[in-house]
Each structure stands twice: as structure tokens, then as C-alpha cells.
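The structure under discussion appears below in the form of C-alpha cells.
Not every chain is included here, but those present sit where they belong.
Labels run A and B following the written order; every chain starts at residue 1.
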Amino acid sequence: MEQLQTLPRLFDYDQMTLKKDNGNSLTGHDILSVDQFDRDALSYIFTRSQEMRELVERAGGCDLLKGYVLACLFYEPSTRTSASFIAAMERLGGGIIPITQGVQFSSVSKGESLPDTIRTLEQYADLIVLRHPEIGAAKLAADYAAVPIINAGDGAGEHPTQALLDLFTIRQELGHIDGLKVAMLGDLRYGRTVHSLTRLLMQYEDISLRFVSPDILRLPMALMNQLIDRGVKVRETHDVADVIEHADVLYVTRIQKERFADPKQYEEVKDCYEITTELMTRAKPNMIVMHPLPRVGEIHYRVDDDPRAAYFRQVRNGMYVRMALLAAVLGKA
Amino acid sequence: MEQLQTLPRLFDYDQMTLKKDNGNSLTGHDILSVDQFDRDALSYIFTRSQEMRELVERAGGCDLLKGYVLACLFYEPSTRTSASFIAAMERLGGGIIPITQGVQFSSVSKGESLPDTIRTLEQYADLIVLRHPEIGAAKLAADYAAVPIINAGDGAGEHPTQALLDLFTIRQELGHIDGLKVAMLGDLRYGRTVHSLTRLLMQYEDISLRFVSPDILRLPMALMNQLIDRGVKVRETHDVADVIEHADVLYVTRIQKERFADPKQYEEVKDCYEITTELMTRAKPNMIVMHPLPRVGEIHYRVDDDPRAAYFRQVRNGMYVRMALLAAVLGKA
């Protein structure tokens, strides 16, 4: 069968290293994991994200990606994330195929494999943003796709664009990343965003991390050991009161009551994981509070009026970072 | 906590009066209620709507809102209304974040408050069109939003763009509004569109209103008293036959059978509220029949061929009025 041939893969994620001497080494590449990004790549993305911010503030948008089409393929609905990608593409002048209500309502769920769905959509689109409930789905999609795949969350796996916008927010708000004291709070065991941000922070110098959680939701051992091996300063505690005075960044995540065997257990400890205006009086004047949202009470609404509440600015940064990534992957940045 | 500050609100609806000496006083404002619009403001919007009509007929669309993004946030699906706003934004060259299938299918329903959802979307969009099943939702959204909110229906509350397109249709079809005889027919008790249009008509001179409904669906007393206090000529009747000969405008709405305790009661009276070709033979040659749609039989299909059937032209006018409002609110009209 000499006429058989294997389609060349544009990108082998496992073997990829970002080429530092190249203006934009992301062109044609998938965005699957935060582990793809070293400091130089992060610096490049953040510079471009800042330019996107200036563009939006000055002109609303541009025609940089005119003639390109993005498919947003969400096997589970995530209005927040899909809206962010759609707005990013709109503001760059590109077109969108929105499949964002969850594929259970759609024909692509009729027994078709993910690779077939991806190879169908790539006939129409120049780029696919994929959200899928199963870990590894984005990698599988990328293995079959000829166009770049951006992982917008694969179950308990990765959500790299969230981690990039988190780190960009820290840089924007505080001017630098090296040397910061970052407190992570809430569900540190299952919190995908905490894990990814932690892994990105490992690349910076003199980072000090404080982990605040109930015992049953502590940071996974493997990640903790990795931090220790890298020499990152870490400490764990049960109460946000222990870290509030020194934190430069307080990264809050939601604790689901259902994680506790007995709801009473949750009621007993929840005060240790809620951010109130009273608590904020003890924080540094130039610290910031972040949250991946949505929240359901862990940051009190009155805190929103505090200029240190950065979570809605964080949302906006998500659009800038995604604009930068779309442009970079399509070779236009 | 001296570092706390309250975000300035762009617009306080309760205190707003439209500035007449300003070309466009809607810039940056929310559109929440028909009560925001005095005659000058209505005249301004209608002039702009007519220009939009000419634009569409001549060129299909333009780039006036290029670089702007509109979020359509529909907590309950309303294809008619969302399609109208989407078409309006498309024809003005702007981008759209469509969240139009009802938020129950979406992650923003996962316990997140309306203010948080709004403050998230406003990071991506320059303007939010909101449909929500609860009265007051648009006002609540506007209280928290830094970008303008357009109320596309808040339950039993308001649906101001519908009332504006209704009035614009009357003006387009008949050339003027002062002095008209307008008959309202159907469910006048719960009919949001009837109430809003009635309130707008109060601002015009020498309007005569006829209300045609079963007893259990009569216009609410408060609104009736308001009309009488204003000196508007009003009469109520049970049968459209009583008003058909004199009406310049016949505004028809649907009567839901479920409003009646006994379905037989509905069958007994329904002939008094159906528009037939026979009935139309008794109407003035230049009167118009309107309906907010969808209909389910209250206007017979054969009436559609009558040039006085204005309800589909009314739909089209909705697009022009919404184009005018989008442009005005974004400061581009």
C-alpha cells in the first residue's frame, strides 16, 4: 500500500520547546498546557496582551484576523469562557462558529468520535477552541487536527488560558512577579486554576506561596513536593487570617459544601475562607484579591467596592490575553 | 478604609431627563423604560430609525459600530427579539456575543448572581441587551453595570424597544400620531406591550383610545385612571365589531385560553376578538392592523394579504429602531 501516507502533524506538543530567538514561536501551535510556556514565552504573550488592551481602549478592535474563522466547540457550556474567546475574535475582526451551548444538544454528539468532529470543523475553521469534560481531550484533538487547538478546559486537566490571564493580571496590577507573596485559598485539591497558576509561578524568582484550605482540600502532595524541590517558599494554613497581612496576592477559589461528609463541618470552618471588608482592613494597601469566578459568597459583595478587588479586571484581562493568543497562534502577532 | 471608593455610575435612571438641546442624549444611557422618552426623544429616535431604514434599503448595512461588541444575554429564549438585536448589530458592523438560548443551559446559571454575570460580560462587551423573567432585573443590572443596559423584557415589567417600534410603525404607516384613534384588543390586563404603548401614546395630542377585552382581561385600573387624569379619550368594549369602523390603528394581542376559569367561557367570547377578512371589510381603507407576534389564530391568515396588515412591517421596523438605539446609546448617532 505504497500510496498510503500519514498526514504530517503541524505540532508535536510533547517535543515542543518555544524558540526564544523567534518573535513568535506559537504560530501554528496548539495551546494545551501551561507547561508549554517558559518565562520568555510568558513575557512575549504579556507584552502582546498589553498591546491588545491598548488597542481595545483606543479603537475597540481591528482587522488583524479578518479572513480567519474560529470554531468554539464547547462540549459543556461555559458562557464565561466562550464569551471571552468570542469577544476576543470579534475585536480582532475574525469570524466565529459558535457551538457553545454544550454538544449534548447537538448532532455532533450522535455517536461521532471527537477526532471526527475535530477533523470536520477544521475544514471550516482556521483554529478550534475546545472545552471538553474529559481530561486529555484537548491533547487527543490536537493529535488529529491539522489546525491549532486551544484547550479551554479539559475536565480536571488544564485550562491554560485561565492561568495565563491570572498571571497577566498579577503583572498588570503589581508591575512585576518576582518576589511576590501569593496566598491561594479555598479548594486547593481539585482547583484546576490553582494548580496551573502555581506551576506558572514556579518559573519566577523568590516567590513565596501560602496555601489556605481545610485539611480535606489541601494542595496535592505531588505539586507540593515539586514546589519544595524547586526551593519555592511554601506554607500551609487553615485560616486566611494567618496570611492576610503579608499577601501581595490573595487568590480565592470556591469551596463546594459537597466536598464535606457532613454539612455541619463546612459551617464550622467557612469563616476561615470568606473575604470580608473587615478582613480587608488588615491587608496591605496595594495587595490584590483575585478569583476565577463565578463566586457564590466566598468574597462578600461589599468587598467589590474596594479598589484592591481585582477579579473583574481579571475577567477583562482574559479577553486581552486570548486576543494575544489567537493572533500569535495564527501568525499575526 | 480610605482606599475604598464607589465606582461612579454612568447613569441614574430615576433622575434622568433627556436633554433636549443635545443632539443625542442617550449616549452612555441605559434603556430601561418607555418613561425615559419624551416627545423630543421619541422624535429623535424615529428620525434616526428612518435613516437606518434608508441605509438598509440602500446598502444593507454599514461600519458605524465597527469595533463595538454587543452582548445579548437572554435568561429566557426569545428568538424574535434576539434575532432583531443581532440583525441590527450586524447591519451596523458590530460584533455580537450571543447568549440567546436561555441561560438555564449555561454556566452563568450556576448560582451566580445577576450583578456578577453583568459585571463579567461588561468586561467583554460595550453594551448589554438583557432579557430576564423577573420584573426589575434590567434595573438591577443597570445599577451594577458600567456599560449601558438595554432592557429586552423583564418579565411582567417593561419591554421598551417593543413599544418604541410599535409607535414608530404607527408614525411610518400613518404619517403622524396626534389625533389618531387607536383600538387595543385582547389581553389588556397582562399585556406588557399594550401598557407600554399606551403610556407612550399619552404624550401625544388628541389621542382616542378604545379598549376591547373580556371583563377578566380589562386594562388595569391604575393605567385607566392615569389616562382619564391626562384627559385622554377612552372607552372600553367587549367586541371588536364596536370599534372596527372608526379605528386608525387596531393593535391586536393574544388571549390565552388559560386565563379563563372554564375553557367554554373562552369559546363563547372568542369571536369578539378575532380579526377576519369579513371584519376588515368594515374598517377604514387606510387603517392598520398591528400585532406584537407571535399570533395563534387571533388574526386569520387570509388577513395577511390585506395591505392594511402591518404586523410584518412592524417586525422590520423593530430592526430599524434597534439599530437607532444601539447607535444612539454608543454615541454614534
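Going forward, a contact is a pair of C-beta atoms (placed from the backbone, for glycine too) under 8 Å apart; a residue touches a chain by one contact, two chains touch by 3 or more.
None of the values given here were measured: they were computed from a predicted structure.
The total count of identical chains across the complete complex in this file is 3, with 2 shown in place.
Convention: only the chains that are shown with their structure count from here on.
The distance from the centre of chain A to the centre of chain B, with each centre set as the mean of the Cα atoms, comes to 40 Å. If you check the complex, the residues on chain A that touch chain B are 59-62, 76-80, 83-84, 86-87, 90-91, 98, 101-102, 105, 277, 280-281, 285, 293-296, 301, 305-308, 312-313, 315-316, 318-319. Within the complex, the chain B residues that touch chain A are 1, 3-7, 66-69, 71, 95-99, 101, 103, 105-108, 110-112, 115-117, 119-121, 123-126.
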